[in-house]
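Below is one structure. I have some questions about it.
Only one protein chain is missing from this complex, and each of the others stays in its spot.
Labels run A, B and C following the written order; every chain starts at residue 1.
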């Protein structure tokens, strides 16, 4: 045949609890037990409060730049809930809810943004990598981490989070391609929040969906309502199952929205319409879930009040431990450069002056460099 | 709808003169006038002979590493024929036939592989970039070149060539993404020759086609029989037309095969079966075209004999001018580092010794560094 | 004359060059509507339109690689890389192509682009927003590297960079983007790439620095009360050894100050050349006051990492006491 069709595909979009509160019983039934639902909602509320406080810490000069998570909490939380503690979360920087659920202590995120490496000193047994500042670079680490488990023969998977903008980086392509072609159990979780700082998603991808980014790798890909906890849990569960049983990766595009500025250093009014923001506020995942719980009679104002009190108390402690942590000695910057500190560096650390100047003139080499 | 289809697509494959010599009149009619067909075939035979001689030059120690083009000649030639002299060809290193057709003097390619930059000193008016050694990097230049024409408002396009392996590089992704999202008139011409040195295409892409690499960018993409001159001309014409009129890029996967080793430094017997090679020898694009010409009564043995003589004579001259070119003075390495040579470099060039040593001890700075 | 910050001086230079030459265009992340995360391209999108001030996809190799093509196509692209920490993905395009195209093609194809990159520490930014990679690109032949330390130099150097027929990396010390204002002529002027500036004459010791460190040097010199000659390199590649050597042959002592780690930093090159060219004049080894040989720490410790007046003064004392 002179012109024949050699490939066909389609992309599907999953929604269970939609923005109008409609719940799809068929897909949604026993996806999440009520008890867990309450835990998850409570966690979301606590994380939202944490986010507000973190923002205030920056504004009051007690913390550096901070990227608000507001509006996107359900994406990473749904994923974390659908995964196991033995799985890896490889985040960007807007996944607090999922990271905390997976076991990262809350104060770590504050310490990170307070310019303190202790915020990255991940406790043993918490399978999380540090917040990734260079966009797009962490997905390859997820590929390697997933590979290390496949190599060892256990069935842990790695789920990496990133934004719409990150999908423009070459490393995204290489991570997708490695995972697809070497059969690595990775879940690529893209949070399409419409913006990369001031740049709209269409500049990052002019295709009708970001989900179809997976097609070129022969990868399963799917689009999901990222503000719908149920839908996120469902697609991540399926992706995790696929990864565990077949080592095949999955690309997930979750449609969500960044309700705040890009970071505290940004002013989104310069480049986006307030109407758009207002429209998305109505799709706030927390409100949606709260209404659902109310509808099921699982929640009410009293419970909400109690929860808020707990959340405030919890975050107060977290802030306290981050703000009151003992100061870092300047020498700390040398301490972890290598497992064993080389002589030259040791000398710089001793003098806290460059090696060039650290030596008393005339001092002989052997004293100095050994 | 809880699960809805949000995107559908398919990939088509175009073939006009197939491996069995069947010619599709509908698509093929008046695609290429007979006179041009003879020119193109003659060019192919000359390029094949050039390729054989280049190989011998390396084997006889008169030239460095050389990548045989054998078996892939029709891809770049069909593209060059379908384009205009004002368009850019941005090659990798297996596109001699197309580059020569576009105006690059044959001896340039020999000089390049003889380790002589004069092989890259592209003559004015020949819109070709130098052979690209770092895989995958040149496609971004094609995007920029195409952009420069769009910026100026003329309708020239850029066609960049690369292999299956190149599609694994991050720069490939970024070039595709830039072109699709910024509407750049680029043609991405992938020559899928089954191998990247010793690595089979499935390690570069586990999807059923490479053509679908374009889907994630919302780019038009198509697969073509790369050993079918007619089909290649047709798809490139359509891509060029699309680029000129809408600034939309196209991704083309041409299925071809590397009949020789990767380069003269390679021994393909280490990693691929001879049967595979033999099978592809039957699909040799030159044989296919020759049979077609014979069938149309446009060609015969006498003509073939005469052509071979011409080709040999031509290549003899080319080799002569490359081999007998005047030697490069060592100082040449400094001559084109900058438009205006900085003082320090000028000094290195003068002394042909590092600046550190170029100075007679005691010589004062002002004599030395100005 | 207008009294401008470094950011404003750069913005003015960009406007004037875009007015003057319509081959000049700007591309990068958030350079359009948003005017850049540091507001350096503020107002340009409105003034010159979306064809000449282009918000690109989030891909540094793409930004530089496409700029190389634009430049080979005869235009004068000014790509912006949002922070020096994100120049890494573009390293390969810069070194394998931008730096080599002229010599590779013996001048047939050239790459007149100017890469603008905010650089350096001291603003309490997140990780990878405070590095100083100038030595990396100074080691690469074929690329020029400049870094102004004042609004006046910023405007003149940027105009030279944009007009330069070869690739130039224009590092902008973000710590002093708005630290102070200076009289900057309205009309265009150029400062030759490759010429250092004697900030302050002196006979006792020669101090060489560039970028934001020049300010630290001034503080050190003023509070030390010593007769020190301060040279602002301005161009890091090529290095103006004529002025440096002339100064050291006069003073016999030298200190080099930069933020980057010491090992294989630009200070090593300058110290070596001073030794080579001024050996018989040197009263003491050239000393380097630099960042330490460790990763720029998160911001709680960044001021302990960066050379400050105290460390510089100590070095001066050491050299003079030698």
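Definition applied: a contact is a pair of C-beta atoms (placed from the backbone, for glycine too) under 8 Å apart; a residue touches a chain by one contact, two chains touch by 3 or more.
Here the structure is a predicted model, which means the values were calculated and not measured.
Checked against the full complex, the one of A:24, A:68, A:107 or A:171 touching the unshown chain is A:171.
The chain not shown here is touched by just one of C:67, C:82 or C:138, and that residue is C:138.
Touching the omitted chain from subunit C are residues 61, 85, 88-89, 91-92, 95-96, 99-100, 103-104, 127-128, 135-136, 138-142, 237, 239, 260-261, 263-269, 271-272, 275-276, 279, 282, 284-288, 292-295, 297, 322. Residues of subunit B in contact with the chain left out of this view: 64-65, 112-117, 133-136, 165-166, 168-171, 196-199, 203-204, 265-266, 270-271, 327-328, 330, 332-334, 337, 344-345, 348-349, 352-357, 361. Summarising the interface, subunit A meets the missing chain with residues 117-118, 120-123, 129-130, 134, 137, 139-149, 151, 158, 170-171, 174-175, 177-178, 181-182, 333, 335-340, 342-345, 355-356, 359, 362, 364-366, 368-370.
We take it that only the chains that are shown with their structure count from here on.
With centres computed as the average of Cα coordinates, no chain lies farther from subunit C than B. Computed centre separation for the pair subunit A/subunit C is 35 angstrom, with centres defined by C-alpha atoms. Centroids of subunit A and subunit B (each the mean of its C-alpha atoms) stand 42 Å apart.
Across the assembly, subunit A contributes 168-171, 203-204 as residues in contact with two or more other chains. Multi-chain contact residues of subunit C, defined as those touching 2 or more other chains: 56-57, 59, 61-62, 89.
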